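Every protein chain but one is kept in place in this view of the complex.
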């Protein structure tokens, strides 16, 4: 989904604000929330795609105005409510107040994952040095393909072991295990000539599904 | 700039919330602000590009969490401070508190306007029926080229009279007057197959500078 | 900046900030309070959706006017005395049995002021601006506008100088009504394209 979580390159968020001697947790609720989250991961309550998507579906303003561990709270609470383990009513009764959850998924079955776009049913197998273009097609569901590289051309610099495609595992029982690739994009290709020094590059790790090979003759 | 104001297609903002019997102004400050804004336009305090960019440069969270006419207040106050007419200190003294302004422009001279990208120095002249691709190059400055059509192919359905390119007028004394085009994009081209009915289309009005002609042989 | 948690002073209430800017500009003679009052009165009383409704009703009863309106909106609305800020280039798009039009400004809040006045809050808000270009049918249903099957939805994003007015289809059963009565049927939302008559 083209959610607010997909922050790469968006302007207007201001200065980075490091906190001197920042504690690991800023309050006891953060400590509990973190331990609780890790416990739910070990209990197998959600996979990575489901967990991340449960946060991405937060209201955009809520996402931007809440502390980070509130994202985890909201996502995990949404997950346990959606799975039927706990009702939203029980959470609100226990909390003695409203308990905002994320919005429902726009994808029921994973059918809108990008690999279902025409001509893209078979993920490509690629090697270091290959030139690739990132698919332009947006999805309504979960994806780990950031918007800022969509449609851009880069070069594979590392091939990573096959792993579960998040776009599928976030939305149902279907799974596909495929390689992901570390792709180097020149800053100029992504941000235009007005970008930083031409030598700079950004690397993004992308599953095979997101990529298509670029013919040597094709220009950027 | 790729600011939060460029909202087309971003997900996560929730339901549309029409107010029954909505008044023209919700409070007297909105009434004053609107009349004040219109007065500053007639006084020639800013052109359209400057005014819009002064709002786009607001802090992203401030933009999303403030009432609409607070955008106008913040933008116009930023403009009069930047032009040297009033100091930020005077505004804060008069308001007896902090007076948040927008962040400074990332473009000093209009030099980063998209027409300065290589090979794009002459805007194209086009006719109804022509197929065009929207330039992919982002700018750090003001633009009226929405991000959701960047790199997409559409068809010109209307040619509009020449007018001042906002990307230039927002940033300095340079002006260029050129036609803009109403471009029809099929929903499928912009949002992929998972989008609404294939028959649907979105039309975006785009200055010549943002467009390049597409050869008939070229595929989407 | 509002995002900065080190901000030393509390942000002044919006009323005081607006007054501060107004006072600073009035004292410098850049603006005067009478014109501010006058602009407000104009848009509170004389400029609003009733103007657009008159244009629509005229187009319904006068085919030649309708043709001129669709060919050159700016000139045709000037015939009825309408023009001014945000009306320098008006484009009218017509709803038919097979086409439904809906207008948005994804980048800010462009709107045909001379015909519709100032936009409602929902038109300026992130949900409408973000969604109507991507899922116009879902937005229309949510706003109570059900479309017949087979109708193409055309979204118009007011990203340059043109300001759009939707010409709604004349309601069935309105044959007996005169132009003034027809104008009373025309709602603001039908001229934005989020309602049908």
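Letters A, B and C mark the chains as written, and numbering starts fresh at 1 in each.
Definition applied: a contact is a pair of C-beta atoms (placed from the backbone, for glycine too) under 8 Å apart; a residue touches a chain by one contact, two chains touch by 3 or more.
What you see is a predicted model; the values in this text were computed from it and never measured.
Residue-wise, the contact with the chain that is not shown comes from A:161, picked out of A:129, A:161 or A:216. Although one chain is not drawn, its touching partners on chain A can still be listed: residues 5-11, 13-19, 22, 24-29, 31-36, 38-43, 45, 52, 55, 59-62, 64-65, 67-68, 70, 73, 76-77, 80, 85-86, 90-92, 94-100, 103, 144-146, 148, 158, 160-161, 163, 180, 182, 184, 190-191, 195-197, 199-207.
The definition used in the following text is that only the chains that are shown with their structure count from here on.
The pair of chains sharing the greatest count of C-beta contacts is B-C.
Each chain gets a centre from the mean of its Cα atoms; for chain A and chain C, those two points are 37 Å apart. Each chain gets a centre from the mean of its Cα atoms; for chain A and chain B, those two points are 28 Å apart.
Chain geometry summary: the mean Cα position of chain B and that of chain C are 17 Å apart. Residue positions of chain A touching 2 or more other chains: 13-14, 60. Looking at chain C, one finds that residues 1, 3, 126 touch two or more other chains.
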